[in-house]
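What follows is part of the complex, with its chains left where they were.
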Amino acid sequence: MKTPQSLAERLHIIVDGTDTPAGRLFDVVLLVAIVLSVAVVMLDSVLYLRLQYGQLFFMAEWFFTILFTIEYALRLFSAPNRKHYAFSFFGIVDLLAILPSYLSLFFVGAQYLLVVRILRILRIFRVFKLKSYMQQAGFLAAAFKTSQHKITVFFLSLLLLVTIFGSVLYVVEGPENGFTSIPLSIYWAVVTLTTVGYGDIAPKTPIGQAIASMVMITGYAIIAVPTGIFTAELTRTMRPQLHPIACPNCGKFGHAANAKFCDRCGHDLHV
Amino acid sequence: MKTPQSLAERLHIIVDGTDTPAGRLFDVVLLVAIVLSVAVVMLDSVLYLRLQYGQLFFMAEWFFTILFTIEYALRLFSAPNRKHYAFSFFGIVDLLAILPSYLSLFFVGAQYLLVVRILRILRIFRVFKLKSYMQQAGFLAAAFKTSQHKITVFFLSLLLLVTIFGSVLYVVEGPENGFTSIPLSIYWAVVTLTTVGYGDIAPKTPIGQAIASMVMITGYAIIAVPTGIFTAELTRTMRPQLHPIACPNCGKFGHAANAKFCDRCGHDLHV
(Lines give C-alpha, C1' and ligand atoms only; values in the text may rest on other atoms or scores of the structure.)
Protein backbone atom coordinates (compact mmCIF):
# COMPACT_ATOMS: atom_id res chain seq x y z
CA MET A 1 0.00 0.00 0.00
CA LYS A 2 1.48 3.33 -1.01
CA THR A 3 1.82 6.20 1.48
CA PRO A 4 -1.05 8.67 1.26
CA GLN A 5 0.04 11.88 -0.38
CA SER A 6 -2.52 14.61 0.22
CA LEU A 7 -4.36 15.76 3.37
CA ALA A 8 -7.64 14.51 1.84
CA GLU A 9 -6.20 11.06 1.40
CA ARG A 10 -4.86 10.95 4.92
CA LEU A 11 -8.20 12.15 6.31
CA HIS A 12 -10.06 9.56 4.24
CA ILE A 13 -8.15 6.77 5.95
CA ILE A 14 -9.11 8.08 9.38
CA VAL A 15 -12.72 8.98 8.58
CA ASP A 16 -13.69 5.97 6.50
CA GLY A 17 -11.18 3.29 7.50
CA THR A 18 -11.02 0.97 10.50
CA ASP A 19 -7.52 -0.38 10.03
CA THR A 20 -5.55 2.37 11.77
CA PRO A 21 -5.73 3.26 15.49
CA ALA A 22 -6.86 6.79 14.53
CA GLY A 23 -9.58 5.33 12.30
CA ARG A 24 -10.84 3.07 15.07
CA LEU A 25 -10.80 5.88 17.63
CA PHE A 26 -12.76 8.08 15.20
CA ASP A 27 -15.39 5.31 14.91
CA VAL A 28 -15.74 4.90 18.67
CA VAL A 29 -16.12 8.67 19.22
CA LEU A 30 -18.65 8.80 16.38
CA LEU A 31 -20.65 5.89 17.82
CA VAL A 32 -20.85 7.57 21.24
CA ALA A 33 -21.81 10.93 19.68
CA ILE A 34 -24.58 9.32 17.58
CA VAL A 35 -26.06 7.46 20.53
CA LEU A 36 -25.90 10.53 22.81
CA SER A 37 -27.38 12.87 20.19
CA VAL A 38 -30.28 10.48 19.53
CA ALA A 39 -30.82 10.16 23.29
CA VAL A 40 -31.03 13.96 23.54
CA VAL A 41 -33.66 14.11 20.78
CA MET A 42 -35.67 11.42 22.56
CA LEU A 43 -35.47 12.87 26.05
CA ASP A 44 -36.22 16.36 24.72
CA SER A 45 -39.62 15.04 23.59
CA VAL A 46 -40.57 14.11 27.16
CA LEU A 47 -42.46 17.14 28.47
CA TYR A 48 -41.35 17.18 32.10
CA LEU A 49 -37.73 16.57 31.15
CA ARG A 50 -37.81 19.44 28.66
CA LEU A 51 -39.27 21.75 31.28
CA GLN A 52 -36.45 20.83 33.66
CA TYR A 53 -33.43 20.33 31.38
CA GLY A 54 -34.57 22.19 28.23
CA GLN A 55 -31.57 24.52 28.32
CA LEU A 56 -29.14 21.61 28.65
CA PHE A 57 -30.78 19.71 25.78
CA PHE A 58 -30.63 22.84 23.62
CA MET A 59 -26.90 23.24 24.23
CA ALA A 60 -26.20 19.52 23.72
CA GLU A 61 -28.18 19.63 20.51
CA TRP A 62 -26.06 22.45 19.08
CA PHE A 63 -22.87 20.78 20.29
CA PHE A 64 -23.73 17.63 18.32
CA THR A 65 -24.96 19.63 15.33
CA ILE A 66 -21.64 21.46 15.09
CA LEU A 67 -19.74 18.21 15.65
CA PHE A 68 -21.65 16.43 12.88
CA THR A 69 -21.27 19.50 10.64
CA ILE A 70 -17.50 19.30 11.02
CA GLU A 71 -17.65 15.58 10.37
CA TYR A 72 -19.79 16.14 7.27
CA ALA A 73 -17.32 18.75 6.00
CA LEU A 74 -14.41 16.36 6.60
CA ARG A 75 -16.15 13.52 4.79
CA LEU A 76 -17.07 15.74 1.87
CA PHE A 77 -13.53 17.11 1.69
CA SER A 78 -11.82 13.72 1.99
CA ALA A 79 -14.18 11.77 -0.30
CA PRO A 80 -12.43 10.43 -3.41
CA ASN A 81 -15.50 11.48 -5.40
CA ARG A 82 -17.34 14.33 -3.63
CA LYS A 83 -20.45 14.39 -5.79
CA HIS A 84 -20.79 10.64 -5.47
CA TYR A 85 -20.62 10.90 -1.65
CA ALA A 86 -23.05 13.81 -1.44
CA PHE A 87 -25.76 11.85 -3.24
CA SER A 88 -25.01 8.45 -1.71
CA PHE A 89 -27.33 6.94 0.93
CA PHE A 90 -25.03 7.81 3.81
CA GLY A 91 -24.25 11.22 2.30
CA ILE A 92 -27.92 12.13 2.48
CA VAL A 93 -28.32 10.64 5.98
CA ASP A 94 -25.29 12.63 7.14
CA LEU A 95 -26.84 15.81 5.75
CA LEU A 96 -30.26 15.05 7.27
CA ALA A 97 -28.53 14.68 10.63
CA ILE A 98 -27.55 18.35 10.69
CA LEU A 99 -29.99 20.14 8.40
CA PRO A 100 -33.07 20.23 10.70
CA SER A 101 -31.23 22.13 13.45
CA TYR A 102 -30.13 24.86 11.01
CA LEU A 103 -33.56 25.03 9.38
CA SER A 104 -35.20 25.45 12.79
CA LEU A 105 -33.37 28.79 13.05
CA PHE A 106 -35.33 30.16 10.10
CA PHE A 107 -38.68 28.42 10.38
CA VAL A 108 -41.16 28.29 13.24
CA GLY A 109 -43.09 25.15 14.22
CA ALA A 110 -40.01 23.04 13.76
CA GLN A 111 -41.16 20.23 16.08
CA TYR A 112 -42.00 17.93 13.19
CA LEU A 113 -38.80 18.89 11.45
CA LEU A 114 -36.67 18.15 14.49
CA VAL A 115 -37.93 14.57 14.58
CA VAL A 116 -35.97 14.05 11.36
CA ARG A 117 -32.88 14.22 13.56
CA ILE A 118 -33.84 10.79 14.89
CA LEU A 119 -32.66 9.46 11.53
CA ARG A 120 -29.18 10.02 12.89
CA ILE A 121 -29.61 6.54 14.31
CA LEU A 122 -29.17 5.23 10.77
CA ARG A 123 -25.61 6.50 10.95
CA ILE A 124 -24.91 3.81 13.53
CA PHE A 125 -24.49 1.44 10.60
CA ARG A 126 -21.52 3.53 9.49
CA VAL A 127 -19.60 2.05 12.38
CA PHE A 128 -20.50 -1.54 11.53
CA LYS A 129 -18.19 -1.76 8.60
CA LEU A 130 -16.69 -4.90 10.05
CA LYS A 131 -16.35 -7.61 7.46
CA SER A 132 -17.99 -10.43 9.38
CA TYR A 133 -21.16 -8.43 10.07
CA MET A 134 -21.45 -7.40 6.45
CA GLN A 135 -21.01 -11.00 5.35
CA GLN A 136 -23.76 -12.21 7.69
CA ALA A 137 -26.05 -9.40 6.60
CA GLY A 138 -25.21 -10.46 3.05
CA PHE A 139 -26.40 -14.01 3.80
CA LEU A 140 -29.71 -12.66 5.11
CA ALA A 141 -30.11 -10.29 2.16
CA ALA A 142 -29.34 -13.08 -0.32
CA ALA A 143 -31.97 -15.33 1.27
CA PHE A 144 -34.49 -12.47 1.05
CA LYS A 145 -33.60 -11.74 -2.55
CA THR A 146 -33.94 -15.29 -3.87
CA SER A 147 -37.26 -15.73 -2.12
CA GLN A 148 -38.71 -12.36 -3.09
CA HIS A 149 -41.22 -13.79 -5.57
CA LYS A 150 -42.52 -16.21 -2.96
CA ILE A 151 -42.72 -13.36 -0.46
CA THR A 152 -44.60 -11.16 -2.94
CA VAL A 153 -47.14 -13.94 -3.46
CA PHE A 154 -47.48 -14.23 0.32
CA PHE A 155 -48.00 -10.49 0.88
CA LEU A 156 -50.56 -10.24 -1.92
CA SER A 157 -52.49 -13.12 -0.33
CA LEU A 158 -52.24 -11.40 3.06
CA LEU A 159 -53.58 -8.16 1.56
CA LEU A 160 -56.46 -10.09 0.08
CA LEU A 161 -57.24 -11.91 3.30
CA VAL A 162 -57.40 -8.76 5.43
CA THR A 163 -59.52 -6.96 2.84
CA ILE A 164 -62.07 -9.74 2.59
CA PHE A 165 -62.12 -10.61 6.31
CA GLY A 166 -62.32 -6.91 7.20
CA SER A 167 -65.26 -6.34 4.85
CA VAL A 168 -67.08 -9.41 6.18
CA LEU A 169 -66.71 -8.19 9.77
CA TYR A 170 -67.90 -4.72 8.70
CA VAL A 171 -71.11 -6.29 7.43
CA VAL A 172 -71.51 -8.73 10.36
CA GLU A 173 -70.65 -6.38 13.24
CA GLY A 174 -71.51 -3.00 11.79
CA PRO A 175 -70.85 0.53 13.07
CA GLU A 176 -72.74 -0.11 16.32
CA ASN A 177 -69.98 -2.52 17.44
CA GLY A 178 -67.09 -0.27 16.49
CA PHE A 179 -66.57 -1.43 12.90
CA THR A 180 -67.50 2.02 11.54
CA SER A 181 -66.00 1.69 8.04
CA ILE A 182 -64.30 -0.83 5.75
CA PRO A 183 -60.81 0.72 6.12
CA LEU A 184 -61.16 0.56 9.91
CA SER A 185 -62.39 -3.03 9.66
CA ILE A 186 -59.37 -3.87 7.51
CA TYR A 187 -57.20 -2.27 10.20
CA TRP A 188 -58.92 -4.57 12.70
CA ALA A 189 -58.22 -7.54 10.42
CA VAL A 190 -54.51 -6.62 10.27
CA VAL A 191 -54.40 -6.24 14.07
CA THR A 192 -56.02 -9.67 14.43
CA LEU A 193 -54.31 -11.63 11.65
CA THR A 194 -50.84 -10.54 12.78
CA THR A 195 -51.85 -11.68 16.31
CA VAL A 196 -51.16 -8.19 17.72
CA GLY A 197 -54.67 -7.87 19.16
CA TYR A 198 -54.96 -4.41 20.71
CA GLY A 199 -58.55 -4.98 21.72
CA ASP A 200 -59.61 -1.40 20.90
CA ILE A 201 -61.93 -2.91 18.28
CA ALA A 202 -63.22 -6.41 18.97
CA PRO A 203 -66.21 -8.39 17.66
CA LYS A 204 -69.20 -8.55 19.99
CA THR A 205 -71.75 -10.69 18.13
CA PRO A 206 -71.41 -14.50 18.25
CA ILE A 207 -71.10 -14.72 14.44
CA GLY A 208 -68.47 -11.98 14.44
CA GLN A 209 -66.53 -13.80 17.14
CA ALA A 210 -66.74 -17.07 15.21
CA ILE A 211 -65.38 -15.41 12.05
CA ALA A 212 -62.75 -13.60 14.13
CA SER A 213 -61.66 -16.99 15.52
CA MET A 214 -61.11 -18.14 11.95
CA VAL A 215 -59.04 -15.02 11.23
CA MET A 216 -56.92 -15.68 14.33
CA ILE A 217 -56.29 -19.34 13.52
CA THR A 218 -55.47 -18.36 9.93
CA GLY A 219 -52.99 -15.76 11.18
CA TYR A 220 -51.56 -18.21 13.68
CA ALA A 221 -51.05 -20.88 11.03
CA ILE A 222 -49.82 -18.88 8.04
CA ILE A 223 -46.98 -17.32 10.00
CA ALA A 224 -45.47 -20.65 8.94
CA VAL A 225 -45.32 -19.41 5.35
CA PRO A 226 -42.80 -16.53 5.58
CA THR A 227 -40.87 -18.47 8.21
CA GLY A 228 -40.77 -21.57 6.02
CA ILE A 229 -39.76 -19.63 2.91
CA PHE A 230 -36.96 -17.77 4.67
CA THR A 231 -35.68 -20.79 6.60
CA ALA A 232 -35.60 -23.06 3.54
CA GLU A 233 -33.80 -20.35 1.55
CA LEU A 234 -31.32 -19.68 4.35
CA THR A 235 -30.61 -23.38 4.82
CA ARG A 236 -29.82 -23.57 1.12
CA THR A 237 -27.68 -20.42 1.14
CA MET A 238 -25.68 -21.60 4.13
CA ARG A 239 -25.10 -25.14 2.86
CA PRO A 240 -21.34 -25.42 2.38
CA GLN A 241 -20.22 -25.63 -1.24
CA LEU A 242 -18.33 -28.87 -1.74
CA HIS A 243 -15.80 -29.88 -4.36
CA PRO A 244 -17.82 -31.71 -7.02
CA ILE A 245 -15.62 -34.83 -7.35
CA ALA A 246 -14.41 -37.49 -4.96
CA CYS A 247 -10.65 -38.02 -4.83
CA PRO A 248 -9.83 -40.32 -7.79
CA ASN A 249 -7.17 -42.04 -5.70
CA CYS A 250 -8.63 -42.69 -2.21
CA GLY A 251 -12.29 -41.82 -2.82
CA LYS A 252 -12.62 -39.18 -0.09
CA PHE A 253 -15.57 -36.89 -0.74
CA GLY A 254 -16.43 -33.58 0.88
CA HIS A 255 -13.44 -31.33 0.18
CA ALA A 256 -13.97 -27.57 0.14
CA ALA A 257 -15.12 -26.20 -3.23
CA ASN A 258 -11.77 -24.56 -3.93
CA ALA A 259 -9.57 -27.50 -2.84
CA LYS A 260 -6.81 -28.42 -5.30
CA PHE A 261 -5.48 -31.61 -3.70
CA CYS A 262 -7.02 -34.39 -1.61
CA ASP A 263 -6.51 -33.55 2.06
CA ARG A 264 -6.02 -37.24 2.85
CA CYS A 265 -3.68 -38.67 0.19
CA GLY A 266 -2.55 -35.52 -1.57
CA HIS A 267 -3.74 -36.66 -5.02
CA ASP A 268 -4.61 -33.95 -7.53
CA LEU A 269 -8.38 -33.25 -7.51
CA HIS A 270 -8.37 -31.85 -11.05
CA VAL A 271 -8.27 -34.98 -13.17
CA MET B 1 -47.88 -19.51 -34.34
CA LYS B 2 -50.59 -18.98 -36.90
CA THR B 3 -52.19 -15.57 -37.46
CA PRO B 4 -55.45 -15.14 -35.56
CA GLN B 5 -58.38 -15.29 -37.92
CA SER B 6 -61.48 -13.98 -36.20
CA LEU B 7 -62.12 -10.88 -34.09
CA ALA B 8 -62.72 -13.10 -31.05
CA GLU B 9 -59.30 -14.69 -31.45
CA ARG B 10 -57.59 -11.33 -31.80
CA LEU B 11 -59.42 -10.00 -28.73
CA HIS B 12 -58.51 -13.10 -26.76
CA ILE B 13 -54.81 -12.38 -27.26
CA ILE B 14 -55.21 -8.86 -25.92
CA VAL B 15 -57.58 -9.66 -23.06
CA ASP B 16 -55.99 -12.86 -21.78
CA GLY B 17 -52.41 -12.70 -23.04
CA THR B 18 -49.38 -10.82 -21.76
CA ASP B 19 -47.06 -11.34 -24.70
CA THR B 20 -48.17 -8.44 -26.93
CA PRO B 21 -47.82 -4.72 -26.10
CA ALA B 22 -51.61 -4.36 -26.34
CA GLY B 23 -52.05 -7.29 -23.95
CA ARG B 24 -49.65 -5.79 -21.45
CA LEU B 25 -51.29 -2.36 -21.69
CA PHE B 26 -54.69 -3.97 -21.10
CA ASP B 27 -53.33 -5.60 -17.93
CA VAL B 28 -51.89 -2.36 -16.57
CA VAL B 29 -55.13 -0.45 -17.20
CA LEU B 30 -57.10 -3.29 -15.60
CA LEU B 31 -54.84 -3.32 -12.52
CA VAL B 32 -55.28 0.42 -12.01
CA ALA B 33 -59.05 0.16 -12.50
CA ILE B 34 -59.34 -2.70 -9.99
CA VAL B 35 -57.31 -0.89 -7.33
CA LEU B 36 -59.21 2.39 -7.83
CA SER B 37 -62.63 0.74 -7.81
CA VAL B 38 -61.83 -1.14 -4.58
CA ALA B 39 -60.54 2.12 -3.07
CA VAL B 40 -63.86 3.80 -3.95
CA VAL B 41 -65.84 1.01 -2.25
CA MET B 42 -63.66 1.35 0.86
CA LEU B 43 -63.74 5.15 1.08
CA ASP B 44 -67.48 5.17 0.41
CA SER B 45 -67.94 3.22 3.65
CA VAL B 46 -66.33 6.03 5.69
CA LEU B 47 -69.26 8.15 6.85
CA TYR B 48 -67.72 11.62 6.71
CA LEU B 49 -66.15 10.94 3.32
CA ARG B 50 -69.49 9.76 1.93
CA LEU B 51 -71.20 12.87 3.25
CA GLN B 52 -68.61 15.02 1.49
CA TYR B 53 -67.79 13.13 -1.70
CA GLY B 54 -70.82 10.82 -1.96
CA GLN B 55 -71.74 12.15 -5.40
CA LEU B 56 -68.20 11.62 -6.71
CA PHE B 57 -68.06 8.08 -5.34
CA PHE B 58 -71.41 7.32 -6.93
CA MET B 59 -70.21 8.48 -10.33
CA ALA B 60 -66.87 6.67 -10.02
CA GLU B 61 -68.72 3.54 -9.01
CA TRP B 62 -70.86 3.56 -12.14
CA PHE B 63 -67.86 4.40 -14.29
CA PHE B 64 -66.05 1.29 -13.05
CA THR B 65 -69.19 -0.83 -13.24
CA ILE B 66 -69.66 0.06 -16.91
CA LEU B 67 -65.94 -0.47 -17.57
CA PHE B 68 -65.99 -3.90 -15.96
CA THR B 69 -69.23 -4.74 -17.76
CA ILE B 70 -67.56 -4.03 -21.10
CA GLU B 71 -64.57 -6.08 -20.01
CA TYR B 72 -66.85 -8.94 -18.96
CA ALA B 73 -68.62 -8.82 -22.32
CA LEU B 74 -65.27 -8.83 -24.14
CA ARG B 75 -64.00 -11.80 -22.12
CA LEU B 76 -67.23 -13.72 -22.66
CA PHE B 77 -67.18 -12.94 -26.39
CA SER B 78 -63.50 -13.80 -26.88
CA ALA B 79 -63.40 -16.91 -24.69
CA PRO B 80 -62.61 -20.07 -26.68
CA ASN B 81 -65.30 -21.84 -24.63
CA ARG B 82 -67.86 -19.32 -23.34
CA LYS B 83 -69.76 -21.67 -21.03
CA HIS B 84 -66.49 -22.84 -19.52
CA TYR B 85 -65.43 -19.24 -18.82
CA ALA B 86 -68.80 -18.21 -17.37
CA PHE B 87 -68.66 -20.93 -14.74
CA SER B 88 -64.91 -20.76 -14.03
CA PHE B 89 -63.61 -19.18 -10.80
CA PHE B 90 -62.59 -15.93 -12.49
CA GLY B 91 -65.77 -15.90 -14.60
CA ILE B 92 -67.85 -15.83 -11.42
CA VAL B 93 -65.60 -13.26 -9.76
CA ASP B 94 -65.84 -11.06 -12.88
CA LEU B 95 -69.62 -11.29 -12.71
CA LEU B 96 -69.75 -10.61 -8.95
CA ALA B 97 -67.70 -7.46 -9.62
CA ILE B 98 -70.53 -5.88 -11.61
CA LEU B 99 -73.74 -7.58 -10.47
CA PRO B 100 -74.20 -5.79 -7.08
CA SER B 101 -74.30 -2.35 -8.66
CA TYR B 102 -77.06 -3.39 -11.08
CA LEU B 103 -79.01 -5.22 -8.38
CA SER B 104 -78.87 -2.13 -6.16
CA LEU B 105 -81.05 -0.38 -8.76
CA PHE B 106 -83.91 -2.78 -8.09
CA PHE B 107 -83.51 -3.63 -4.41
CA VAL B 108 -83.40 -1.36 -1.37
CA GLY B 109 -81.05 -1.91 1.58
CA ALA B 110 -78.22 -2.75 -0.74
CA GLN B 111 -75.46 -1.87 1.73
CA TYR B 112 -74.70 -5.50 2.44
CA LEU B 113 -74.90 -6.33 -1.22
CA LEU B 114 -72.50 -3.57 -2.21
CA VAL B 115 -69.81 -5.01 0.03
CA VAL B 116 -69.66 -7.92 -2.41
CA ARG B 117 -67.96 -5.47 -4.77
CA ILE B 118 -64.89 -5.69 -2.54
CA LEU B 119 -64.36 -9.14 -4.04
CA ARG B 120 -63.13 -7.26 -7.10
CA ILE B 121 -59.81 -7.35 -5.31
CA LEU B 122 -59.63 -11.05 -6.18
CA ARG B 123 -59.37 -9.97 -9.82
CA ILE B 124 -55.94 -8.56 -9.01
CA PHE B 125 -54.65 -12.11 -9.41
CA ARG B 126 -55.74 -11.98 -13.05
CA VAL B 127 -52.83 -9.65 -13.66
CA PHE B 128 -50.30 -11.90 -11.96
CA LYS B 129 -50.19 -14.39 -14.73
CA LEU B 130 -46.42 -14.09 -14.82
CA LYS B 131 -44.76 -17.45 -14.99
CA SER B 132 -42.25 -16.97 -12.17
CA TYR B 133 -44.94 -15.97 -9.67
CA MET B 134 -47.09 -18.93 -10.57
CA GLN B 135 -44.13 -21.27 -10.19
CA GLN B 136 -43.33 -19.91 -6.72
CA ALA B 137 -47.00 -20.09 -5.70
CA GLY B 138 -46.87 -23.66 -7.03
CA PHE B 139 -43.96 -24.47 -4.69
CA LEU B 140 -45.96 -23.15 -1.73
CA ALA B 141 -49.11 -25.00 -2.80
CA ALA B 142 -47.16 -28.25 -3.27
CA ALA B 143 -45.66 -27.95 0.21
CA PHE B 144 -49.15 -27.38 1.63
CA LYS B 145 -50.60 -30.29 -0.30
CA THR B 146 -48.03 -32.90 0.75
CA SER B 147 -48.34 -31.85 4.37
CA GLN B 148 -52.14 -31.63 4.46
CA HIS B 149 -52.60 -34.76 6.57
CA LYS B 150 -50.14 -33.44 9.14
CA ILE B 151 -51.91 -30.08 9.08
CA THR B 152 -55.32 -31.75 9.54
CA VAL B 153 -53.99 -33.59 12.60
CA PHE B 154 -52.67 -30.27 13.93
CA PHE B 155 -55.95 -28.39 13.42
CA LEU B 156 -58.00 -31.17 15.00
CA SER B 157 -55.70 -31.04 18.04
CA LEU B 158 -56.05 -27.26 18.12
CA LEU B 159 -59.84 -27.55 18.03
CA LEU B 160 -59.68 -29.99 20.89
CA LEU B 161 -57.36 -27.82 22.96
CA VAL B 162 -59.50 -24.69 22.69
CA THR B 163 -62.68 -26.64 23.44
CA ILE B 164 -61.26 -28.24 26.57
CA PHE B 165 -59.35 -25.16 27.79
CA GLY B 166 -62.38 -22.95 27.09
CA SER B 167 -64.70 -25.26 29.03
CA VAL B 168 -62.28 -25.43 31.97
CA LEU B 169 -62.08 -21.63 32.14
CA TYR B 170 -65.89 -21.44 31.94
CA VAL B 171 -66.10 -23.59 35.06
CA VAL B 172 -63.20 -21.86 36.87
CA GLU B 173 -64.04 -18.23 36.09
CA GLY B 174 -67.77 -18.39 35.49
CA PRO B 175 -70.21 -15.80 34.16
CA GLU B 176 -69.31 -13.28 36.90
CA ASN B 177 -65.84 -12.83 35.35
CA GLY B 178 -67.05 -12.49 31.76
CA PHE B 179 -66.96 -16.17 30.76
CA THR B 180 -70.74 -16.22 30.24
CA SER B 181 -70.99 -19.37 28.09
CA ILE B 182 -68.90 -22.24 26.73
CA PRO B 183 -68.84 -20.88 23.13
CA LEU B 184 -67.64 -17.49 24.45
CA SER B 185 -65.02 -19.24 26.59
CA ILE B 186 -63.84 -21.16 23.53
CA TYR B 187 -63.60 -17.82 21.71
CA TRP B 188 -61.43 -16.62 24.60
CA ALA B 189 -59.29 -19.76 24.30
CA VAL B 190 -58.77 -19.09 20.57
CA VAL B 191 -57.87 -15.44 21.30
CA THR B 192 -55.34 -16.62 23.90
CA LEU B 193 -53.87 -19.71 22.23
CA THR B 194 -53.20 -17.84 18.98
CA THR B 195 -51.46 -15.15 21.11
CA VAL B 196 -53.81 -12.45 19.78
CA GLY B 197 -54.93 -11.42 23.28
CA TYR B 198 -57.58 -8.72 22.89
CA GLY B 199 -58.10 -8.44 26.61
CA ASP B 200 -61.89 -7.97 26.29
CA ILE B 201 -62.24 -11.22 28.25
CA ALA B 202 -59.43 -12.08 30.66
CA PRO B 203 -59.26 -14.41 33.67
CA LYS B 204 -59.47 -12.69 37.06
CA THR B 205 -59.14 -15.51 39.60
CA PRO B 206 -55.64 -16.82 40.47
CA ILE B 207 -56.53 -20.35 39.32
CA GLY B 208 -57.96 -18.99 36.06
CA GLN B 209 -54.79 -16.98 35.49
CA ALA B 210 -52.62 -20.02 36.20
CA ILE B 211 -54.54 -22.13 33.66
CA ALA B 212 -54.51 -19.21 31.20
CA SER B 213 -50.71 -19.10 31.55
CA MET B 214 -50.61 -22.74 30.52
CA VAL B 215 -52.81 -21.96 27.50
CA MET B 216 -50.48 -19.11 26.51
CA ILE B 217 -47.29 -21.16 26.83
CA THR B 218 -48.97 -23.98 24.89
CA GLY B 219 -49.94 -21.55 22.14
CA TYR B 220 -46.48 -20.01 22.16
CA ALA B 221 -44.79 -23.41 21.85
CA ILE B 222 -47.04 -25.25 19.38
CA ILE B 223 -46.71 -22.51 16.78
CA ALA B 224 -43.59 -24.57 16.14
CA VAL B 225 -45.75 -27.36 14.74
CA PRO B 226 -47.27 -25.75 11.59
CA THR B 227 -44.02 -23.84 11.05
CA GLY B 228 -41.96 -27.01 11.36
CA ILE B 229 -44.25 -29.01 9.09
CA PHE B 230 -44.30 -26.36 6.38
CA THR B 231 -40.58 -25.58 6.59
CA ALA B 232 -39.53 -29.24 6.45
CA GLU B 233 -41.84 -29.81 3.49
CA LEU B 234 -40.65 -26.69 1.67
CA THR B 235 -37.00 -27.57 2.26
CA ARG B 236 -37.71 -30.96 0.69
CA THR B 237 -39.67 -29.49 -2.23
CA MET B 238 -36.95 -26.96 -3.00
CA ARG B 239 -34.06 -29.41 -2.78
CA PRO B 240 -32.59 -29.57 -6.30
CA GLN B 241 -33.02 -32.88 -8.08
CA LEU B 242 -29.59 -34.25 -8.98
CA HIS B 243 -28.55 -36.80 -11.56
CA PRO B 244 -28.35 -40.08 -9.63
CA ILE B 245 -24.90 -41.22 -10.80
CA ALA B 246 -21.44 -39.73 -10.69
CA CYS B 247 -19.61 -39.45 -14.01
CA PRO B 248 -18.11 -42.92 -14.66
CA ASN B 249 -15.08 -41.29 -16.22
CA CYS B 250 -14.00 -38.37 -14.00
CA GLY B 251 -16.21 -38.97 -10.96
CA LYS B 252 -17.91 -35.57 -10.90
CA PHE B 253 -21.18 -35.69 -8.95
CA GLY B 254 -24.00 -33.19 -8.82
CA HIS B 255 -25.18 -32.82 -12.43
CA ALA B 256 -28.73 -31.67 -13.06
CA ALA B 257 -31.31 -34.46 -13.07
CA ASN B 258 -31.83 -34.30 -16.82
CA ALA B 259 -28.13 -34.05 -17.80
CA LYS B 260 -27.05 -36.42 -20.56
CA PHE B 261 -23.27 -35.86 -20.53
CA CYS B 262 -20.74 -34.96 -17.85
CA ASP B 263 -20.31 -31.18 -17.86
CA ARG B 264 -16.61 -31.58 -17.06
CA CYS B 265 -15.25 -34.32 -19.35
CA GLY B 266 -18.19 -34.88 -21.69
CA HIS B 267 -18.53 -38.59 -20.89
CA ASP B 268 -21.96 -40.14 -21.39
CA LEU B 269 -23.90 -40.23 -18.09
CA HIS B 270 -26.18 -43.07 -19.25
CA VAL B 271 -24.03 -46.12 -18.76
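By written order: A and B. Residues from 1 in each chain.
Everything that follows uses one rule, which is that a residue touches a chain if its C-beta (ideal position, glycine included) is under 8 Å from a C-beta of that chain, and two chains touch if they have at least 3 such contacts.
Computed from a predicted structure; not experimentally measured.
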Report summary line: Quick tally, homo complex: 2 in view, grand total of copies 4
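The criterion applied here is as follows: only the chains that are shown with their structure count from here on.
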Query raised in the report: How many degrees of rotation carry the C-alpha atoms of chain A onto those of chain B, rounded to the nearest 5?
Result: 90
Query - Geometric centre distance via CA averages, chain B-chain A, whole Å - result: 28
Report summary line: chain A residues touching chain B in their complex are 149-150, 152-154, 156, 159-160, 163-164, 167-168, 170-171, 175, 180-184, 186, 192, 195-199, 202, 206, 209-210, 212-213, 216-217, 219-221, 223-225, 227-229, 231-233, 235-236, 244-246, 248, 253, 271
Query raised in the report: In their shared complex, at which residues does chain B touch chain A?
Result: 38, 41-43, 45-47, 111-112, 115, 118-119, 121-122, 124-125, 128, 132-133, 136-137, 139-140, 143, 151, 155, 158, 183-184, 186-187, 190-191, 193-200, 219, 223, 226-227, 229-231, 233-235, 238, 246, 250-254, 264-265
